[in-house]
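Every protein chain but one is kept in place in this view of the complex.
Right after this comes chain A.
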Amino acid sequence: MTNTLTTNPLMSVRTLVNADLLDPATGRRQRGAVLIRDGLIADVVRGAAPASPEGADVIDCQGALVAPGVVDMRAFLGEPGAEYRETLKTASRAAAAGGITTLVSTPETSPPVDSAATVDFIRRRARDNAIVHVAPAAALTRGLEGLELAEYGLLLEAGAVAFTDGMRSIANARVMQRAMAYARNFDALVMHHTEDADLTGDGVATPGELASRMGLTAAPREAETIMLERDLRLVRMTGGRYHAAMITHAQSVELIRQAKDEGLPVTCGVSINHLALNEHDISGYRTFFKLRPPLRPEEDRLALLEALEDGVIDVIVSDHNPQDVEAKRLPFGEAAAGAIGLETLLPVALRLANAGSVSLARVLDALTTRPAGLLGLPCGRLAKGAAADLIVADTDRAWIYEREAIRSRSKNTPFEGGRMEGRVLRTLVSGVDAHVAD
């Protein structure tokens, strides 16, 4: 990934001293300092702070956590075509405030990101408007229609980092098989949404007592496992690198675990929403909790947390999906699905870690090192030579996420008024401050 952000020459040497360094790549946690030069980590010094180079900008972290910035593999950023929901500018500000230093944009824009020109457009718009890195994911199939392969080679050259049809699953197994086989030519990562659209139908809730009592149409969890099982068989056939974008069901965890045990090149993600919330949150027909896939029963949530700790689940994503007021001020069945999540991804993950649901090192690994590794990005590590995409965070600080403070253009958060534990004090992108807390 090329750094498209301009570096202030006067600020080109900085040191973060008195830091609680946590490198998720190794799990090592130690007091020390980070030396930044020209947007890269020039050195990581453990133990006593070294003498800062002359003219360096010294930041005293006062013992706060310093870790790599978050790489969010799944965010809808609005451009082009849905600027009323989100823009690269507003999304990047929200991201920076939430400790995200790289956003992977989904290709479900208008027009969809299925040509090198659109990838280029996004990168240029991001260079001029975004304060964090934006790495476009491009379409798996032309027009996201699930029929013809997109130009993976040309799209990669233009700067795409992975291939996905966003929230759409490729129903045709032959198309999917060819997409996975063809992606191998470029060692490209195929990120697939695993949902049998026919089985889901117009379902908006998980089948069970709650959905039945509320009179909501149910979307079986088997829609996910059926598609996932098919895909895993295609991985065995083709050998391509495959990433299940967002699993939500305990049985999906078992399928992924088995595939990994077999040695297949398979990884998967989970949304922070499915880790932190469960189906009961939709009670009262609260449309801000209407998500796709829908929120699941508590036993699924617990299984997902366990799988995250085990490493069966590789990454956590925000699944940032801004929706304007009108799309949510509707009866539950008619309201748009989705939630914003850039500002809350890390704080909610830290809350889970603080509650002991999952370890801090694993949470940070799933938010930084693992996604950066899957996408081949030069960030996500506290190591010499890595991009100086860093966060300084107080992992325990309690605060309340107020609607007035939301930076995203859309305000559809399921965590409004929620107590957070863990706050980003400073976000550095290529060594430059993208966010500094008040």
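A few points about this structure:
Here, a residue touches a chain if its C-beta (ideal position, glycine included) is under 8 Å from a C-beta of that chain, and two chains touch if they have at least 3 such contacts; residues count from 1.
Assume contacts and distances are computed from a predicted model.
A chain of the complex is left out here; the name its UniProt entry carries, from "Tryptophan synthase alpha chain", "propionyl-CoA carboxylase", "Cytochrome c biogenesis protein" or "Aspartate carbamoyltransferase", is "Aspartate carbamoyltransferase".
When the omitted chain is restored, the residue from A:76, A:288 or A:332 that touches it is A:332. Screening A:45, A:58, A:197 or A:214 for touch with the missing chain picks out A:214.
Interface residues of chain A with the unshown chain, by the touch rule above, are 207-209, 211-218, 284-285, 326, 329-334.
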